[in-house]
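With one protein chain withheld, the remaining protein chains of the complex are depicted in position.
We just call them A, B and C in the order they show up, numbering each chain from 1.
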Amino acid sequence: SAEEQQFNDLIAADSRIEPRDWMPDGYRKTLIRQISQHAHSEIIGMQPEGNWITRAPSLKRKAILLAKVQDEAGHGLYLYSAAQTLGISRDLMTDQLIAGTARYSSIFNYPSPTWADMGSIGWLVDGAAICNQVPLCRASYGPYGRAMVRICKEESFHQRQGFEILLELMNGTPAQREMAQESVNRWYWPALQMFGPPDDDSPNSAQSMAWNIKRFSNDDLRQRFVGMLVPQAEVLGVTLPDPDLRWNEERGAYDMGDIDWTEFHEVLAGRGPANARRLQRRRDAHNGGQWVREAAAAYAAKQAVKAVA
Amino acid sequence: SAEEQQFNDLIAADSRIEPRDWMPDGYRKTLIRQISQHAHSEIIGMQPEGNWITRAPSLKRKAILLAKVQDEAGHGLYLYSAAQTLGISRDLMTDQLIAGTARYSSIFNYPSPTWADMGSIGWLVDGAAICNQVPLCRASYGPYGRAMVRICKEESFHQRQGFEILLELMNGTPAQREMAQESVNRWYWPALQMFGPPDDDSPNSAQSMAWNIKRFSNDDLRQRFVGMLVPQAEVLGVTLPDPDLRWNEERGAYDMGDIDWTEFHEVLAGRGPANARRLQRRRDAHNGGQWVREAAAAYAAKQAVKAVA
Amino acid sequence: SHDIAEYALWLGDDSLVLAQHLGWWISRAPELEEDIALGNIALDLIGHARSLLHYAGAESGRTEDDLAYWRDEPEWRSAHLFEQPNGDFAHTIARQFIAAHYLFELYSALMNSTDATLAAIAAKAVKEVDYHRDHSIQWVLRLAQGTEESRRRMITGLSDLWPFLEELFVDEPLIDRLEGIAVRPSSLRALVEAAMSPVLAEAELGVPRGFISSGGGRRGDHSENLGPLLAELQVLARAHPGATW
Partner (left out) sequence: SHDIAEYALWLGDDSLVLAQHLGWWISRAPELEEDIALGNIALDLIGHARSLLHYAGAESGRTEDDLAYWRDEPEWRSAHLFEQPNGDFAHTIARQFIAAHYLFELYSALMNSTDATLAAIAAKAVKEVDYHRDHSIQWVLRLAQGTEESRRRMITGLSDLWPFLEELFVDEPLIDRLEGIAVRPSSLRALVEAAMSPVLAEAELGVPRGFISSGGGRRGDHSENLGPLLAELQVLARAHPGATW
C-alpha cells in the first residue's frame, strides 16, 4: 500500500515515525512491548534503591538518592506517555505489570542488601542501561527517541553518582572497601545479562534492527559495556569478578567468561530472589492508592460540573 | 425494700455481692465505671511498654517484656468479663474507649522514650497500682474482687521485674545509671498522681468506702506507696525527685512536696503528651481488625448451620 | 551563638524528620505523580535541614552529618507534629497541611531576622514551602470533597494530627533570648489559623476538637515515633564510625 511504502521510505531514510503516521502492526506491537517494558523497569527499579533512602549514611547521599529514585518515576512517566501515543492506556499497562503478565528488566529482581549496592546499581546497572539506551535516542519512533534523549542525560548523571559512591567506599575504611567489592561481585554478572541473550539466541533482534529500533546487537553492546567498565574498575580499584576477563589484542576487545544463562532464565521465569516482593509492593501501592485516585477523579468531575454551571 | 435490706446486710457483714444479687443502681454504675476504667487502663497500658518489645536490649528482657504486655491483655480480658456480669457488653465498653468518652489511668498518656521506662513503669506504675489494688481484692463485688486477686499476683511479679531492670541499670555503665535516674524523675510524680486527688477533693470516695469497694483513702494509699518506695530507692541508689521528701518522726510517715495537680488535670482533660496517639492506636487496631472479627463471626455462623444440618 | 545554634536545630530537625517520613512514600504513593511530588517535597526539606544543621553545627565544629547521625533522641529538637507516622495518605496530607502552613508563616517572618544566615535560609525556603502548602491544600480539597470514603479518611487524618498543632506555638525560654533573631512561635498562631481557615471552610471541614498534645520536642521530650525513626536513619552511619561516604 501507499502508506506502507511511505513507512518503508521513512525507515530507509532513517527518518522518524510519528504517532499520526501509518505503521505496521508488528512495529506498533514491538514498540508497545519494548517501551512499556522499559517504563515498568523504571518503576520497579525504584524499589531496590528506595530501600536505602531512609538509611542513607549522609544527608548529601540521602538527597542524591531521593532525587535519583524520583527521576526514575519521571522516566516511567515519560515512557508511559510515549507508549500511550501508540494507543495503549496507562491503566492497561499498569494492570499488566501488576498481574505479572508484563515484563521488566530482570535485574531489579535482585535485592539491595548493602549501601554499596547504591553504587553498583548506578555504576553497573545504569551503565548497562546507558549502553542500551544511547542508540535508542535515534530509534525510528519519534516519541520514544525523544524520551530517550531526556532519559539518557539523567542516566549518565546517575551513573556518575554510582561511580562516586563506590569511589568513596574504595577510598574509605577496610569495611567500606569490602562492602564495595562484595557488591560489585553480586551485580556484575546480572548487569551483563541486561543486554539480553547472545545474538545467536535472540530471535527478535533482526526485525528490530530492520525497523531502526535496535541499532546494535546484544553482544556488541555487551562488549562495548565491558570495554567501558574495565578502565573505570581500575580507577576504582575494584576487581571485576570474571577470572577469564582479558584484553584480546587480535580482536581489539575483551574476552569474557561464560555468562550463566540458566540463572538469567530462572529469574526471568519468576524464580529470582525478589520477583514476588517487587510486584507485591507495586500492587499494594496501586491498590492501596485506589481510594485516593477515585477521590481525585470524583473531585475533578464535581469541579467540572461547577465550572459549567 | 427487702432486697435493699439484704444488700445492706451483706455490705455490713463485709460479705460479697454476686451478679445474681440485687444491688442499688448507684453501686452498679460505680462498679461498671470503675471496672471498665481499670480494664481500659490495662489495654492502653500495653502501649508504652509495647513500644520497646522490638528494641529490648537482651533476649531475656524481650521475653519478659512480651510476657508482661501479654499479661496486661489478659488482665483487660478478666476485667471486661467482670464488668460484663454487671450488664454492660464488651462492645459497648470498647466503643466508649475508642470514642474517648471512657476514662483510663492518666499515667498511660505519658510516653516511654527510654528503655529505663520499662523499669520505672514496673517499679513505680505497677507499684502504685498494687497499692491501689491489693485492698480491691476484698472489694464487695465478688467477680471484681476475684479478678483482682489473680491480677495482683501478676502485678507484684511485674513490679519486681521493673525493679530488677532499674537495678541492672544502676549497677551498669554511667550512661545506664543516668538513663535510670532520668526515667525515675519523669515517672515519680505521675505515679503519685495515680492515687487520685487529695482526700478533701475526692467527692466519690466516701460512697465507695461505704459500699466496701474502696477501703482506704487516696492520701492514705499514697502515703503507704511512698513508704514502700523510699527503702527500695535506697537499694537501687536512685534519688526520688522530691526535695521535700523526709521522714516525719512525729507522724511516723514521710512528708512530701506538693503534687502539681494542674498537670494532672491537664492530662486528664486530654492535653497530655500522648493522649491522642494512645486512642488513635486503639481505634486503628479495632477498626483495622473489623474484617477479621466479621470473618470469624461469619465462619462460626456457617459452622453452626452445618452442625445442625 | 549557642542560642542561635539551638534555634537552628529546632528548625532543622523538624524538616529532617518530616523528610525522613516522606521519603518512605517514594515507590509507594497512590500515583506516580505523587511519588514525584512527595519526593520533591522531601528533597526540599532535606535541603532546608542541611542548611540549618550546617549552621547549627558551625559554632561547635560539628558537621550536618555529625548532628544528623550522632545525636541521641534527647538531643533532638523536633516538634511532635513532624514525628507523627505517615498513616494513610490522608494522614500524610493532614500532616503536610499543618506543617506547610506553619513553615510558610515561620519562614515568611524569619526572612526579617537580624541574623543574616537565618534570613537567607528562610528566603530560599519560603518559596519551596509555599509550593508544599499549595500541594497539601489541593489534596485536602480533593479528599474532603471526593468520595465518601476519602472524606471520612480526611476527617480522621485531620483530627489525628490536629492535637500536634498547639506545640508549634509554644514560646520556650530560648525565644526570649533571641529577640529579633528568632520568630516568636506564639506570633504565628493567628497567621496560621487565618491561612488554614478558608481552606477548611471550602472543604467543609470543621476544626477538630478534643485532644491537644502537650509536646515537649523542643526540650528533647519526644513522641514514641522518634526512637524507631532514628534507629533506621542512623543505623548505617553508626555502624562505621569515622567513615565518609
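Things worth noting here:
In the analysis below, a residue touches a chain if its C-beta (ideal position, glycine included) is under 8 Å from a C-beta of that chain, and two chains touch if they have at least 3 such contacts.
The shown structure was predicted, so the numbers you read here are calculated from the model rather than taken from an experiment.
For the chain left out of this panel, the touching residue among B:46, B:107, B:226 or B:276 is B:46.
The missing chain, though absent from the display, is touched by one residue of A:28, A:55, A:177 or A:224; that residue is A:55. Remark: the omitted chain is touched by one listed residue; of B:77, B:228, B:245 or B:268 this is B:77. On the side of subunit A, the interface with the absent chain consists of residues 48, 51, 54-55, 100, 111-114, 266-267, 270-277, 279-280, using the contact rule stated above.
Subunit C residues in contact with the hidden partner, per the touch definition given at the top, are 72, 227-228, 231-232, 235, 238-239.
For subunit B, the residues touching the chain absent from view are 43, 46-47, 50, 53-63, 66-67, 69-70, 73-74, 76-77, 80, 115, 165, 168-169, 172-173, 175-176, 281, 284-285, 288-300, 302.
Keep in mind that, in the parts below, only the chains that are shown with their structure count from here on.
Centres computed as Cα averages put subunit A at a distance of 35 Å from subunit C.
Here the spacing of subunit A and subunit B, counted between their Cα centres, is 57 Å.
Counting partner chains per residue, subunit A shows two or more touched chains at no residue at all.
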